[in-house]
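Notes to accompany the following structure.
Note that this complex is displayed minus one protein chain, with the remaining chains in position.
Showing chain A:
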Amino acid sequence: MTVVAIICGVMLVTAAILALIRAERGPSMLDRTVALDVFVTTLVGGIVLESALSGRLDTLPILIVLSLVGFVGSVTIARFAAVEPEGEGRVRTLEEIAQEEAARAEADAEHPILDEPRDLIEPKDPKGSEHTTTIGSIPQAAKAVQDITGPKEER
């Protein structure tokens, strides 16, 4: 039985590594889904192998959970995340990341975000606070409202 364990273990570990390589390379999200399905299946195989060799039975509910979770994951990805923009479905290289970081730093140097102090604290009581503005307090907005509804009637 030890020979069987060694053979099966080597094959399962190899399968898991190959599936992970495809999940890393995979040009699209769906390729990664398929690869991760294979990975989950090899995981189930490993748990079954361990259970069969040692005689443990408490790991069997994990198999049910794994099969159901793998199903939900692949269906979700196929349903909602299959459409992705061109070039998004790959891991960027270090040079590209460095270029993007440089471009972002340059943009920050040109247009600093925090060049003027801003009030970032949201008022807790909008009615009693001076931060809130109604439409009537802004001249342009009041004029636009008057253009739509006609001149304001005095009562």
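Rule of thumb we're sticking to: a contact is a pair of C-beta atoms (placed from the backbone, for glycine too) under 8 Å apart; a residue touches a chain by one contact, two chains touch by 3 or more; residues count from 1.
As a working rule, contacts and distances are computed from a predicted model.
Only one of "V-type ATP synthase subunit I", "Carbohydrate ABC transporter permease", "Lipopolysaccharide transport system ATP-binding protein" or "Monovalent cation/H(+) antiporter subunit G" fits the UniProt record of the hidden chain, and that name is "Monovalent cation/H(+) antiporter subunit G".
Think of the hidden chain as still there; on chain A it touches residues 1, 4, 7-9, 11-12, 14-19, 21-22, 28, 30-31, 33-35, 37-38, 41-42, 44-45, 48-49, 51-53, 55, 57, 60-61, 63-64, 67-68, 70-71, 74-75, 77-80, 82-83.
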